[in-house]
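I'd like to ask some things about the structure below.
With one protein chain removed, the remaining protein chains of the complex are shown where they sit.
Our next item is chain A:
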């Protein structure tokens, strides 16, 4: 019993970090009914954006976190335009975007001499930009299509692999960490028998603030109303004059920004960022959004704290070898008892 207060603290801050990750995940699902398996890669890129800001540009953490959020948010929009949107509606801009992307990849991956390499990368980036703008301006798409449900998910796996390989190519495969002293290491005494490190407190506070902000955004603002309307019925929303593509882009931005914040914060807390860091948290995040009910934001938050606590307490009082077994046992149990998740509703009433 002596260790209980500390274990609760461990569970709570981990739950907050997981929630931050899972909320963005579930947001996209709620809106588009797609499981974005590249969310983990966005999270990893967020961590690296923050890392570059702190180490290369010498920015303070308070500047690096918003920068990483914006970077990861823009990446998520790009991801939507590259992997998801062309599946829904193909436009000429989308094709141009893809062409630019391929040139960019060629520039990054190929072993070119210096001027040629940067020409390729620059040209690729410019063509991509043109493609995005053209895609955005398109009134009449080349094709509007119904694709099988699995297609976006498979596309996101591909996107995830590309993003991970890119980061491995750029940042190397070695594990990196934020420079020591970015956040103080001295543990803070909470109650007798429980301490919390400043970085964990930071995760908890920023996590809660961001989730409250998201809640405000979804329930009280015009964007939030549009998101809910599209989640309810996309066709009707279009008829009502909502710019669906723009709202989807905004949703991806929000989702990516939350993942980016989670990436920087968790990278700080566990002192480890590497190209594959998204893989573990992605599986945990998927568990969280299924247990919480796909598409339900508060469900995801509650499930994140539940999973965080379960992971910690199973190690504390049972056996550390079986930690993940307990988490996935919970997943199966929830699927058996309540297939739509603890807070889930049918897709017809989701919003």
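As a working rule, contacts are C-beta pairs under 8 Å (C-beta built on N, C-alpha and C of every residue); 3 or more make two chains touch, one makes a residue touch a chain; residues count from 1.
The rule is short, and it goes like this: contacts and distances are computed from a predicted model.
A single chain of the complex does not appear, and UniProt lists its protein name as "ABC transporter substrate-binding protein", one of "Rhodanese-like domain-containing protein", "3-isopropylmalate dehydratase large subunit", "ABC transporter substrate-binding protein" or "D-lactate dehydrogenase (cytochrome)". When you scan A:10, A:42, A:156 or A:255 for touch with the missing chain, the hit is A:10. One of A:55, A:89, A:168 or A:215 touches the chain omitted from the figure, and that residue is A:168. Here the missing chain is touched by one residue of A:109, A:129 or A:270, and it is A:270. Across A:122, A:187 or A:339, the residue that sits in touch with the chain not pictured is A:187.
Among the residues A:68, A:127, A:312 or A:334, only A:312 touches the chain that is left out of the figure.
Of the residues in chain A, those that touch the hidden partner chain are 2-3, 6-7, 10, 14, 142, 168, 172-175, 177, 180, 185, 187, 195, 197, 199-200, 266, 270-272, 276-277, 280, 311-313, 315-316, 319-321, 323-324.
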